[in-house]
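One protein chain is absent from this view; the other protein chains keep their places.
== chain A ==
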Amino acid sequence: RKQIDAEELRKYKGVFVWAELENGKPRKVVLELLGKGRELADQLGQELSAVIIAAETNFDPADLGNYGADRVILCQHKFLDTYSTEGYTQALSAVIASEMPSVVLYGATPHGRDLAPRVAARLRLGLTADCTRLSIDDDGQLVQTRPAFGGNIMASIITPHTRPQTATVRPNVFPALEPDPSRLAEVVEFPLTMSRAAIRTRLVQSENLDADDQVGIADARIIVSGGRGMGKAANLEMLKTLADQLGGTTAGSRIIVEQGWIPHTHQVGQSGTTVGPQLYIAAGISGAVQHLVGMSASKTVIAINKDPEAPILNVADLGIVGDALEIIPILNQMIEDDRNKNS
């Protein structure tokens, strides 16, 4: 193991956030990480930087200052137009090696979980996965807390011998700061030379499966989710109506993805997406651990299940023992009547 002594460790300064972009703009989790990163940087008395890797941006990078960044490191190259493991690993590893931060945070998104271990192995760094809590201990070390064993246990992890300390962090766990438009970040460019040949994977085909009128579930504010208890695909229509009325997105358990009732992009859970909406409505979902671990960050949970013993009821703010197929159509009618009355 590479090991550096205490004096050497102290040379590494600053908190970095990988600012993952989607359609040229920072994702929601980036703003959340900047909020948390600000707190960590203040505790350490160091700077907070966002690292953008892209061919182009559709926003003013200095605006990341609104969310807490002191500095934005802009690493642009035409070969970085779409995400590739090798292109992005090369770029981010170069930035980290040259800037020597003490902490690097990534969103635990599909790309974040693809990129972070690659960079960690290249630079020989520890990496903690899927953190839900981060703090600084008395020795100035980052304490990284994460669920493991499908959410059955929590573990706190430190990285004592190497810097930077690196972690992926679950989306929807930390709040973003209230944006302060008067606060702008200093933008510095990081020059990069790259060759096309360094990227050995090619995209042959891609197909978007998300419904046009709904946001992806990772960023949804309200989620109406169905399980096997919905009986058949056609019954999901009532969940769609409820989601539409609430301005939300539909999702479901792995079972209904396997049945082909919804695409995998809408699967909540350990082998699907981790969500953290303001409101999660679970209809006909039993609440297996692998499902719960994907929705436990939800602020409010309503569950409808026929079985009074269903584990989902234990994590619900409001649990209803009853038949979702009977209850939801009546609920939809009530909401519609209420809206008509008020308009």
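In this text, a residue touches a chain if its C-beta (ideal position, glycine included) is under 8 Å from a C-beta of that chain, and two chains touch if they have at least 3 such contacts; residues count from 1.
Assume contacts and distances are computed from a predicted model.
For the chain that does not appear here, its UniProt entry gives the protein name "Electron transfer flavoprotein small subunit", which is one of "Aspartyl/glutamyl-tRNA(Asn/Gln) amidotransferase subunit C", "Energy-coupling factor transport system ATP-binding protein", "Ectoine/hydroxyectoine ABC transporter permease subunit EhuD" or "Electron transfer flavoprotein small subunit".
Screening A:S49, A:N172 or A:T241 against the full complex identifies A:T241 as the residue touching the chain left out. Among A:E39, A:D114 or A:E186, the one in contact with the hidden chain is A:D114.
Residue-wise, the contact with the chain that is not shown comes from A:E86, picked out of A:E47, A:E86 or A:E186. For chain A, the list of residues touching the undisplayed chain reads 1, 85-86, 89, 109-111, 113-114, 116-118, 120-122, 124-130, 143, 147-162, 200-210, 216, 218, 222, 241, 244-247, 254, 258, 263-265, 270-271, 273, 278-279, 288-289, 296, 300, 302, 304, 308, 313-323, 326-328, 330-331, 334-335, 338-339, 343.
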